[in-house]
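A protein chain is absent from this complex, but the other protein chains hold their places.
Presenting chain A:
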Amino acid sequence: MFYTIIEQVVNGIISGSVYAIVAVGMTMIFGVLRAINFAHGEYYMLGTFGAWFAIEYFDLPYPVAVVIGVVATAVIAVVVGNLVMQRIVGASAEAGVLATLGVSLILQNTTILVFGGSYKFFSGGYIEPVSILGLTLAEQRVLIIIVGLVVFVGLELMVTYSRMGKAMRAVSQNIECCAVVGIDVRQIALWTFILGACLAALSGVLTAPVNVSVYGGMGELITFKTLPIIIMGGLGNVRGTFVAAMILGIAESLVATYVGLQFRDTVGFATLMLVLMWRPHGLFSAQARF
């Protein structure tokens, strides 16, 4: 009984790590652009497709495919960032919602048009199970947890110490002041967006070996998992996002085991509602910022 609970918590931490890597990009984009990026899951999908393409058509090893998936997404993010996301800076919230929903539809359907709507089989990765203290996990899952930790420590260091990170925080606090002191707000917005998209892509390529199936619509589910996480974590809050992702991952895992798998997807929004009743500005923000 106790062992099962521990195992389910570990399962939850693994799915939490995946959610966290995706959600942190979305929350940073929100911080800087004040827009919820409804196309975020699509960058997760694009990364996975990039890696799948590299393996399937060029027979490249998995680590190289990971790099290709992320780089391909970065290229697309540069284009979308310049054409769409930069223009959202300072625009109304509705403009942000509509623009990102549009981008989501275009990216999803272009992928379906190019590669067909059917599921693809992702053959790369490290899927052999390893045993750690009596728990069996695919090697890939261990990799996911390690990469998740590295990403978060890296991001914390970046936003605290680097010039770009400080600028990102500044923009997320006050756009007008940043413009006054000469920070190129549009440039910061673009880079934040590209970073966020790359993190989503990274998460996609890391999970592809255990999720096996790759298809054009796979991003939608991720976007809707990510939404409650970033709201719970306090929009724009990196550390809060990490904790919220873990809470959701573990809660989902326990619900799937003790209540039923069919109720898993309701957990996110149910938890969100409870959190918002108690703390309307999310768990980790002292006050509502916007």
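Just so it is clear, contacts are C-beta pairs under 8 Å (C-beta built on N, C-alpha and C of every residue); 3 or more make two chains touch, one makes a residue touch a chain; residues count from 1.
Going forward, contacts and distances are computed from a predicted model.
Asks: Refer to UniProt and select, among "L-serine ammonia-lyase", "ABC transporter substrate-binding protein", "Acyl-CoA dehydrogenase" or "Chemotaxis protein CheY", the name of the complex member that is left out.
Replies: Record says "ABC transporter substrate-binding protein".
Asks: Touching the absent chain in the whole complex: find that residue among A:8, A:104 or A:223.
Replies: Spelled out, the listed residue whose C-beta touches the missing chain is A:8.
Asks: Looking at A:86, A:110 or A:257, which makes contact with the chain not pictured?
Replies: Checking the options A:86, A:110 or A:257, the one contacting the hidden chain is A:257.
Asks: Tell me, which residues in chain A touch the chain that this view leaves out?
Replies: 4, 7-8, 11, 14-15, 112, 116-119, 121, 123, 127, 129, 136-138, 141, 207, 210-213, 215-218, 221, 252-254, 256-257, 260-262, 264-265
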